[in-house]
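Worksheet: the structure to be examined is printed underneath.
This view holds just a subset of the chains, kept in their places.
First chain written, first letter: the chains are A and B, and each begins at residue 1.
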Amino acid sequence: MKIATIFKKGVLIVRVEGELDMHSAHEFRQTIDDALDSNEAKHIVLNFNGVDFIDSSGLGVILGRYKRVSLLKGQMVATHIQPQVARIFELAGLYKIIKVCNNETEALAFL
Amino acid sequence: MAIKNHFKMTFDSLSENVGIARLTAAAFAAQLDFTINEIEEIKVAVSEAISNSVIHGYGNDSGDVELVMKLYDDRVEYIVIDKGRGIEDIEQARQPSYSSDPERMGLGFVFMETFMDELVIETELQKGTIVRMIKKVQLNKAH
């Protein structure tokens, strides 16, 4: 997994690549939490363009970060969701809590 | 039914190995006429079973996880074996959203059940857990 974080207008944008499983979950969680600690971002945009695999361990990190921004009344938006990831999100009911946008620009406009 | 191929793996209970085993499981399934989507389902199910052995079965202890793969004409079977803690209440463990770990989703068994055609769990406390999963090739599928 590769992960990059960028701040734009009080939004934390996270670009992830690779497989989100129990092995990458720790770094995934840590990177987002460190970014949120270091900055005043209220919302998170997760760009899943390069993510071709996710399982329940990856989902757990997303849900945990959702809970964190929710406490600050922030929102979570996901972009570029690949079909196999979409399937898992659907089964887990994740679309009830995260908003989907086509790309980062749309996500920033929405927030 | 005759087994056409048999492939067994034994590896350290390390998170690094979950991805390697998942990839091997997908390559093994590719011998049959599964769709890409079905192969993805197999990857998730195998990933969940192996992650459970590493996380819940052994926790922070070291131990061996075993993945046995068997190929038949119309189905593939995956058996994930650990000699870890075992599951106290299988009924409860299989419930959606139940997890003994507050940080986790409790969706592992749900995904295994959703994505595979058969799921059988055998477990004994302090002895370990065996998760047996079967995925069948769908007949009459459009090509």
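We adopt the following convention: a contact is a pair of C-beta atoms (placed from the backbone, for glycine too) under 8 Å apart; a residue touches a chain by one contact, two chains touch by 3 or more.
In this text the structure is predicted, and so the values were computed from the model without any measurement.
> With only one chain per type on show, what's the overall stoichiometry?
Tallying all copies in the file yields the formula A x2, B x2.
Simple rule for what comes next: only the chains that are shown with their structure count from here on.
> Would you tell me which residues of chain A are touching chain B in their complex?
Within the complex, chain A touches chain B at residues 19, 21-23, 53, 55-57, 59-60, 63-64, 83-84, 87-88, 91-92.
> Please name which positions on chain B make contact with chain A in the complex.
Those in contact with chain A are residues 15-16, 18-19, 22, 37, 40, 43-44, 47-48, 51, 54-55, 103-105, 107-108, 110-111, 114.
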